[in-house]
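Removed from the display is one protein chain of the complex; every other protein chain stays in position.
Letters are used for the chains, namely A, B, C, D and E, taken in the order the chains are written, and counting of residues starts over at 1 for each.
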């Protein structure tokens, strides 16, 4: 399949156990996660050869991040070591009408303060066939945006497929800034992934007649969005995830893959949520895997949606799911009967 | 807004983790709670100036109760210290068709053995605008009932608004005794709060055509109950919570506020329960807060129901919810989408 | 009621907490369980005089198994001590579309390597009125099958009622082998218990028009299965549990008891699953209890289904439920309201 | 060996984990314990036939106490069920110069409010050869003292050996009251057990030249105490434990057994404390076991001290130690090398 | 006694449980602590009226810090709310020859980025009699140093006693910078507290013939240091803690208080360490308390050392010890016997 490289930030994730609120927490479960790292781990769990690139401090908290990736077989040999802190995010799990809550504490992290010269992209891309990043990475700062641009250019020059998950984060940058920076990166992107809000937030492209908070999803609207994105940036493929949020516990989950003017809609899964952080990333990993396996578009989007459906049942950012499990669900067995 | 004082018992709550039954427990989560203390904490979390009055032993278990209130900013300076034990309640969380179970071990607690002279109500009510108690407090014993009566009289004489949640507990006293004692207290009460059973248990006032266990709620019936209560005791307002119990995990939750002959019904929320103990108390706190904020009746009941809806998603007796979160839900956003 | 003896394997059950996957586990909750042991504990919790017979090593892991039974009052005095290991099963709890997963590590356990002479059945059956085993026991190996046969013969000769839960385990033996061995044991059985797949797997008797994975249950089909089983083996009663699996969290649960040509169908319960392992065993215990109490067939199947419905809300293999709780649910109170 | 009966109170023990103080505890480890129950469990762990007699409520907290005993094979069939609460004690583990702390919450427990007619001693003592109680039992109240006296009389009349551990608890009764009540019970006692303070507190018999807090132990002084006790009450044997307390973590532990005018001193063990509650009880169990095994006096006291030395390494009140482990230590292997 | 104000940073403390290393941690115990906050809590636990001043974000992690102080009765009403992050420190507990390890992640915290105008010292010092800070506070940055200077000047002008614990932190500033800034603050200080290294690191004043790592303590040398400090800055009192480090588990702990040319040495305690972070702060709190109680110098230093000796047995930064416990130890009872 060739090697896949993802680039971004991996953070220490600190979450009170169960449904405890932050102010009730006397301990935090400690794992690691971040959009692009999540994609790399999910791919490694599918058996793919995946590497994650970032910058991390030499101290033990940085080492913990490296180890968390290495245990799943992700290649961490290209991670630059230096800087003084690991970004942190605090996560409080919601229930019923109470939403999950994220507090970011990521300013000044090693990757956010990295320099252009830290990353030798030609060397990193040796033997690589796919490069993936998300809109969070360039949002970390101008230098990281420049590093990302250099990565994209190098990748393109070497014929590496590039995918990007728009992943707009309003607390990292404004819509205007995001639109401007992302527009400079999109020309290098082959596969663009977005959720129901991203295209609107970043590029001002709206799905008609959709009301996200009410959970109303409009199939035609999303096709238009994909079409508009394709026309503007020349993407080969556009994928959009479709989440209907009934409560913090119950969502519907589906997606559309738009290829060559045709929209392929997946099945829709009612998901009982264990942990929805990383749901979009697991979808991206499924898309990349399906594409590299040369699945047909319908099969690809079904694989990606089944993979991310299963992610919602897994604690932590990382999708701990095998190809066999995804295939079984995509093939129709959603009964959840005990496997002995 | 003025200061709010609540009076009653705060107990050590011992609950096996998760869904473990008592006989399986090798440890108990230890928090504190009790009807009136829960109201005080919820109000403090709304930013109100709330004080809780009780009697607690000087030893560390008593001190733990004080600390549990102080951490949320509840004024504990009027708590009398003495007596030998903190009341305890054991709580086993139910699931599906298995009901939650409470074992009380509260006899002989410091407050239940308190004396009239322990509480100097004129001093306690210095600068206070609202006094709240529940039917549990006078049920603790004749002396506590007498203390409560003195508190009510003192409050009334000073123009303090008085609210009471009927909260009938069959293991503390008989219906007859409750009816008699409560009838003596009601003339001092401005706002009466009840759930779907209390008016019937305490005062023999029934909602017609309702079957609580089957979860059937009858709007007209509850209006009649409120009307009957108002006529009998001259309440300014009557609030009734309406719970439909489908299982230990899933309830519907709504309420009615009856003011000047008009019944204001709230929206009805389907709640996925994390912990329903304290649900009624969080409703009471919402009512008091809304009233003190001079919200209109509809707005008040919506605020109170949204607050208590959210309480069902919180572990422990105390409602850990801010005004902003309540307002957001009351305003219609029940999607539970991640807040980043 | 007389004494009930069950015979089989009790294993150490190791399960990651909550919804963690095996590869995420840094600790395992350690309990004990196994089909026949589960039946014995459930019966003891109903107040019945139940004994469990097996072979267990003398070391502390074996002792832990004994203690786990003794704490509930199960008679363990007939357990043979010896052998070198306790069978283990690893259990990962599923959620949403992700199925629960069991990894067995039971080869070479003390009971699987037991000898015929280890068990003195005439002595074990002193004062006993009921003997129960499941299809797992003879599947442990030819010697254990021979021991089971001897137990059945001895029981029959003494007029002891014999029940068997078919409980086919495909990882222990093939359908062919199972069919052959079980056919040799069935003539001694009075009450046969099966789930929706067992009759088909073991004896090739199929329910028409049912699709298990899709959760479609066909009442007529199951009657036919019971009739066919009765005709083939001369059972006095046949009970079949009917599970509809919507997801790992939500199932419907019901059963049919077939007596003298008549099928008694129970109510159907929608269950929100805490732990479904042991669900079938708790049904068996309910059937045995109801029969020994001389309940009518409809009452018996309602009792057994209500008991096993409640089991789904309990952590661990053992059903920690009293007769009063079962009777209350069977009598119609499924509201899950707090019991104070 | 005959059957051993012990009589007293078993409490729910609630202890913060590790070295956390009460005010820091967000959960309590929940076990059960009490002087006489501890002796019964320790004896059962030695393989003896031991029964514990008390009164416990029918609810689940009471049932938990029963189960905690049953799991170790203690006969609980003579426990009377009734009353409303289980006594509780809160335990905070000390470290270094900070002492462990116990808060009792045992007033009003089922046993403390039991009646004379609850216990049918002739039936309880059927087939029994040894009866054991401690000074805590009669301290629970006049009725319990009367029950204890009746038990002693019945035992004596049947030729049952009686042992008593003086175990003075200053928070339960005064020295005067204790002296009076205990003096009435001592004539029935064959073996009297005391620690370095009890004889002084209860009977005003002092060891000369000993300063307990400084950890100074005077061998001659204790012989005098044993001699004085023997002369006053006609005991056949007197055992005194000798604890030198250097800190909450480190103690020396030894004992003396006084028989027929001769004092047998055990080896002295430096113990690194895991949990010292129940240390004295495990000594008593060792003495009873050694005596019933007809060990010589020196062997008996060495067995009892080795058993209780090992108890200090065990969490909880109950001594989880086998005869083999005791014998190995008493035989000289104190190296703590890994047993594979 | 008057009110005591302390000023500095309170951090979120994240520590793996037990003796786990950072790279092994799957969860972190979450408490709060920091030099001056620790002093405030310890004083509040002594019953003193203590306030803590800092700046904290409005979000829940900041609120958690406030709550952690409020629960012990520390006045938090003067805490400024704003900024974006709470400083964090990661703590790994050492054992035997393996040292404890601290990783600071405090750059950019709310207090480190506070402005001069955030703190209205005249208003903060209303009714205050003592002001305490440590060398960590001015080390947080030039602005915080300026704020500290303003606090000192305001305090001095109002006749408030000022104490400072030198507390040199090499990762926050250089020796040169520390010497310069601290020299500007010392003229306002009445009571100077230092450990065996601070005077040397900050002001280049060395104790002769001492080797800290070897644990060798030289009484004369420390007197000289105190004398030199007094002569240079005109302190009224100088206190120096004397720690002998044998291993991560075992230390000796003592101190000297130097007043008017006389050195008062305390008893020396061998401490078995549960958690030594905050040991110095608990000593400072003891000194302040003793001084405000007008204890004589010897009594004061004995109180302070006993208080901090006990701190070493407590988990977390905060000293959870009462005046009675300190007095009991200072009075000579170090046996650690169970307090019932």
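To be clear about the criterion, a contact is a pair of C-beta atoms (placed from the backbone, for glycine too) under 8 Å apart; a residue touches a chain by one contact, two chains touch by 3 or more.
What you see is a predicted model; the values in this text were computed from it and never measured.
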item	value
Chains in view touching the one left out	A, C, D, E
Among E:99, E:116, E:183 or E:296, the residue in touch with the chain that has been omitted	E:99
Among C:60, C:150, C:176 or C:220, residue touching the chain not depicted	C:60
Hidden-chain contact residue, picked from the options E:1, E:23, E:80 or E:323	E:23
From E:84, E:200, E:247 or E:298, residue that would touch the chain that is not displayed	E:247
Hidden partner chain, residues of subunit D it touches	18, 269-274, 309-310, 312-316, 320-321, 325, 329, 332-340
On subunit C, residues whose C-beta touches the chain left out of the figure	14, 17, 21-23, 25-31, 59-61, 63-64, 67, 84-86, 88, 90, 92, 101, 103, 105, 107-108
Subunit A residues touching the omitted chain (full complex)	67-68, 70-73
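What we mean here is this: only the chains that are shown with their structure count from here on.
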item	value
Which of A-E and C-D has more C-beta contact pairs	A-E
Interface numbering overlap (same over half, different under half) for subunit A and subunit C	different
Per-residue overlap in subunit B, given as positions that touch at least 2 other chains	18, 21, 23, 67, 101
